[in-house]
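Following: one structure in structure tokens, then a few remarks.
All protein chains but one are shown in place.
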Amino acid sequence: MKARSKRLMLVGGGVALLIAAVALVLSAFQQNLVFFHTPSEVAEGKAPVGKTFRIGGMVEDGSIAREADGVTVRFAITDTAKVIPVTYKGTLPDLFKEGKGAVVQGKLEAGVFQASEVLAKHDENYMPPEAAHAVEQAQQAAKTLSQ
Amino acid sequence: MKAKFLVPLLLFFGLAGFLAFGLTLNPREVPSPLIDKPAPKFSLARLDAPEQQFTLESMRGEVWLLNVWASWCVACRQEHPLLVRMARDKVVPVVGLNYKEVRGDGAINARGLSLEAETSMAIERARRWLSDHGDPYQVSVMDIDGRVGIDFGVYGVPETFLIDREGRIRYKHIGPITPDSLQNVLMPKIEELRRAG
Partner (left out) sequence: MIPELGHFALILALVLSLVQAVVPLVGAQRNSMALMAVGRPAAQGQFFFILFSYACLTWAFITSDFSVELAATNSHSATPLMYKITGVWGNHEGSLLLWAMSLSLWTVAVTVFSRHLPEAFMARVLGVLGLVSAGFISFTLVTSNPFERLLPGAGEGRDLNPLLQDPGMIIHPPLLYMGYVGFSVAFAFAIAALLSGRLDAAWARWSRPWTTVAWVFLTAGIAVGSGWAYYELGWGGWWFWDPVENASFMPWLLGTALMHSLAVTEKRGAFRSWTVLLAIGAFSLSLLGTFLVRSGVITSVHAFATDPKRGLYILALLVIVIGASLLLYAMRANKLMGGGSFGLVSRETALLGNNVLLTVASASVLLGTLYPLFLDALNLGKISVGPPYFEAVFVPLMTPVVVLMMFGPFLRWKDDDLVAAVRKVAPAFIASVLIGVGVAFAVDHVTWRTVLGLSLAAWVVLASIQLLVGRLKERAGASASSRLRSITASWWGMWLAHLGIGVFIIGVTMVGSLDRHLDVKMKEGQRAELAGYTFVFRGAVEAQGANYDAARGQIELSRDGKVLDMLTPEKRLYWAQGMPMTEASLNIGPFRDVYVSLGEQLDDGAWIVSLYYKPFISWIWMGCLLMALGGIFAAADVRYRRMAARDAAVASGRRVAASA
């Protein structure tokens, strides 16, 4: 085989591979990105139905309750403006507490958020960034309204 | 130099540009929605005299700082000596907002506590802490359940709000105050507000 055509095949193979890789990455992004919504957005119906997404905010005081099986937990996430009820089956993270920040991932079903994952912060003093973001957005909305 | 060899360099510069932009997003500079708005109204018990209430009105006509603190907050310990020095030199009046003294402390399970028990525990702890570390506050108020903190959009301790003569929030400092941030950020703003009024 001539050097030239060999080179062409190598380059062609490389380009084909790159295109395949880009297509792969794009489709993976398409299917697997998890968007983040604040409780206010969810209350306004802006969150997708039947798709996995995340909510951040604070665990409402006095909202944690366990069902008889002990494993299913109900609680509510709030950004101080709106409250979203959540159910979760499993063990909660060590730093999950009422009045503290948390982020939950799951799907919205009939107005109740079915969480598949609950993330709490790593540190005692501060909220997860997404939770802080949600509270901040709600504050901002509240201020705009009161004007 | 062939053009194709520059491709990695250009790719890298694109990436670096994004990273630089990412740095500017660092929400230490979060523009608080409250900036230039009237501070949320509140009425809270004073730490030194819990039977008395403190309101924003009593600070009207002054440029002052509202410093959010708690005895369990480690970063507060870092800024505290500076606050004490500021109080000694009478730099600016500082009001302390003690935030979730008991229920904010991870070491305590406050769930079973009555509000009265929690309040007296909080006052005891806060007083002890101030007598140990020095009391830089003109007055300190107790936000037991953190409601006022939420109104102010507090989501980490310490935070410090700069409030003008008309009771508007003019600046929010997140994290401990350092000599550097005091001198280069807070003081110029305080002086500007004083001149303006």
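Going in written order, the chains are labelled A and B, and every chain counts its residues from 1.
Everything below uses one rule, namely that a contact is a pair of C-beta atoms (placed from the backbone, for glycine too) under 8 Å apart; a residue touches a chain by one contact, two chains touch by 3 or more.
Note that this is a predicted model, so its numbers are computed, not measured.
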item: Hidden-chain contact residue, picked from the options A:A43, A:L92 or A:V112; value: A:L92
item: Touching residues on subunit B - with respect to the absent chain; value: 1-2, 5-6, 8-9, 12-13, 15-16, 18-23, 25-29, 72, 74-75, 77-78, 81, 105-108, 155-156, 174-176
item: Missing-chain contacts mapped onto subunit A; value: 1, 3, 6, 9-10, 13-14, 17-18, 21, 24-25, 27-29, 31-36, 54, 66, 69-71, 89-92, 94-95, 122-124, 126-127, 129-130, 132-133
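Basically, only the chains that are shown with their structure count from here on.
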item: Whole-Å gap separating subunit A and subunit B, where each centre is the average of the chain's CA atoms; value: 28
item: Residues of subunit A defined as touching subunit B within the complex; value: 61, 80, 95, 97-99, 101, 124-127, 129, 131-132, 135-136, 139-140, 143-144
item: Touching residues on subunit B, where the partner in the complex is subunit A; value: 27, 30, 32-34, 37, 72-75, 100, 103-104, 106, 111, 145-146, 150, 153, 155-157
